[in-house]
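Just one protein chain is left out here, and the rest sit where they should.
Then we have chain A:
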Amino acid sequence: MIETRDLSVTINGRAVLRDVDLRLEPARITGLVGESGSGKSMTALAIMGLLPHGAVPGGQVLLDGQNLLDLPEAAMCRIRGNRIGMIFQEPMTALNPLMNIGDQVAEVLRIHHDMSKDQALIRARERLDRVGLPEPRFPLSLYPHELSGGQRQRVAIALAIAEAPDLLIADEPTTALDVTTQAQILDLLRDLVASEGMSLLLITHDLAVVAGIADHVAVMKDGEVVEEGATETLFRTQSHPYTRALFAASRHAPARVPVAADDTPILSVREAVREYVLPRPSAFAPHPVLRAVDGVSLDIQDGESVGLVGESGCGKSTLTRAILGLDPLQGGEIRLDGQAVTAGAAMPADLRAKVQVVFQDPFGSFDPRWRVDRLIAEPFHLTGRPRDWRQRIAQALAEVGIEPSAAGRYVHEFSGGQRQRLAIARALIIRPRLIVLDEAVSALDVRVRAQVLDLLAELRRTHGMAYLFISHDLGVVRGVTDRVLVMDKGSIVEEGPTMSVMDKPQHPTTQRLMAAMPEIPEEWRMS
């Protein structure tokens, strides 16, 4: 069993972890929940002995009564991968793109055992079978780029459990995956814990995930565990105010916006087809064509909020790029306020000015070398910069709840939630009729997400623009959209008012998405 006692970490004299006590018992799943910066990942790194340079640990991490913090690096190397395994959020970067999956798993085995390569490959085959990548569909000779995100995460799990460790640490293992893949990976983890008797420390910001899988939950805030206990008890009692705040935020839905959508469609997509030409499989074979969007038709009324949901690879991002006039269509047409959308330079500026976008990644959405005022003002390129542009920037910042003095700062000075507010300010500044929100709240913590959703609802009430919410997460879409479209394999398979689609999903894809959505059981909720 692995146990931490009074585990603390200081960086430059600042305490980032204080007195963390966790008992990670065999065959048990412990959920570690908290917001970004609460110290969840730091706890995992301290247990692994992988703290960043300059971080000083204190207290104890006990494995069979031995304090791991006292061990030299060479001894830790024998424990890592062997007694403690770890998987990360981003499965692509956790694998070596130049090595096939069999060699990668075999390598871990050979580091810890004097084993021939053939023996190691046989064991690797067993481990990959175990994580649901069986022959003949998944031969050892596959490379990471030939696998989907969920399959890569399975390989990462196979690497981590290759040595049947006592403890597996999973740091946000499903955050980068869509709901159905997430459900499969969580099933796999639950199954591994039960059958291999290992302990799992599951780090996540998603309370619903924890509710569905963990036996025991610890809630972290500012480097401390503020509350812990058996999952159901903790969910029912919520004795700490912070826990209550997290729970409230996680099922937050902004007040309905009574915007009367009028009947003129702001966006109208008819039989849209988007194809990609793939590389030739062999030198003289013709180029295969991938039809990512296959005859999609949809309408968004002026002032309406519409959700577009689907699993990764269903074509929703491709469709979005076409709507934004970034990629051309191969068939059909897209009309924005009655005018045809064309990709690239051919699209008139006044038409472009009717649609703006907010992206998922609050870190990649801004040029780090530009100041906020210049960033926010970038869409003025479409309309010409008005004389009062400085006031307009201050007004846009005020509308998203950021003090106007922020205009002179750079984006790295802002948190993820603040950056997403800045992204909304940028989309808002030229008063578009439609804002496309491409997974715009997926990367945010629950409380920040709740605030941003409130903000979006409020802005729609005051300005009456239409929203197109793109997401793989039905939970997000439920609270903020009037109507939802479900996309699968390039086509819209179901559409209707959000509530009725979610309550009575008709199409198998929708049913699958609904079933995969992690939820906190209704009866656990505090009265």
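Everything that follows uses one rule, which is that contacts are C-beta pairs under 8 Å (C-beta built on N, C-alpha and C of every residue); 3 or more make two chains touch, one makes a residue touch a chain; residues count from 1.
The rule is simple: contacts and distances are computed from a predicted model.
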Complex minus one chain; that chain's UniProt name from "Predicted Zn-dependent peptidase", "Cytochrome c-type biogenesis protein CcmE", "ABC transporter permease" or "Paraquat-inducible protein A" is "ABC transporter permease"
Contacting the left-out chain: of A:88, A:138, A:359 or A:414, that is A:359
Among A:188, A:324 or A:452, contact with the omitted chain is made only by A:324
Out of A:39, A:379 or A:490, only one touches the absent chain, namely A:379
Contact residues on chain A toward the hidden chain run 53-54, 324-326, 345, 347, 349, 352-353, 355-357, 359-361, 364-367, 369, 378-379, 381-382, 423, 426
